[in-house]
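All protein chains of the complex are present and in place, except for one that has been dropped.
The block that comes next holds subunit A.
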Amino acid sequence: MGIFWWAIFPYLMITVFVLGHIYRYQKDQWGWTARSSEFLEKKYLKWGSVLFHTGILLVFGGHVVGMLIPEAVTERLGISDKIFHTAAIITGSTAGFITLAGIVLLLVRRVSVKRVRKTSSFADMLIAVLLFLVVSMGLFNTFGFNLFVKSSFDYRATIAPWIRGVLVFAPDPGLMNNVPLFFRLHIIFAFAIFGVWPFTRLVHVWSVPLEYLGRRSYILYRSVGPVAKPVKEWERASGDVG
């Protein structure tokens, strides 16, 4: 079983991820979209979307630092294990809470706002649920696990080397043997997301208009500051307004 989950499944998902994107990009140009539903509902989206996107970018950064940098490197840089962990827990939890708040808002919106629900595809629902599960487990692993379980488990000695192994095509499933359940589920669901990614709205990640950053900015429209309250005809006539 361990071999399937930790040596086969990730590659399966990565393969689907890569080939899926190529297929979708080739065949479904008009469908390559974030499927914005802002037109249908704005209030929840304003908060949900900003929180989620900010959070997920921070979380992504955290994963890069936590997973890809071996313990030896940080130690050599003079960062003690304790400091690293404390920093990771504080920043990770903050980012995690932001992301979770965002995805909870988005999920609640998707389910409870009728017009958004009615226009949602299966993929929209699925990805929202998966993200919610992965994010909440991730937060639990970062924050709850450290706070409540008081285990001696160290992901930097187990998961991180495993994932680096996966990335260099030398996975060692043995590393995952004693990893607590929620960490494992977090990883499996995360890879599941990679697997469905090309077939969902998540493809918009690859269309971030990065070139805008380096482009000279054209200013087309600009607001002229606070909008004046219109004066009613009869108020003017009766002299109520200065």
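Convention: a contact is a pair of C-beta atoms (placed from the backbone, for glycine too) under 8 Å apart; a residue touches a chain by one contact, two chains touch by 3 or more; residues count from 1.
Definition applied: contacts and distances are computed from a predicted model.
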Legend entry - Candidate names "ABC transporter permease", "VWFA domain-containing protein", "nitrate reductase (quinone)" or "Stage III sporulation protein AA"; UniProt protein name, chain not shown: "nitrate reductase (quinone)"
Inset, instruction - Specify the residue from the set A:Y25, A:F39 or A:F60 that touches the hidden chain. - result: A:Y25
Legend entry - In subunit A, positions touching the absent partner: 22, 25-26, 29-30, 216
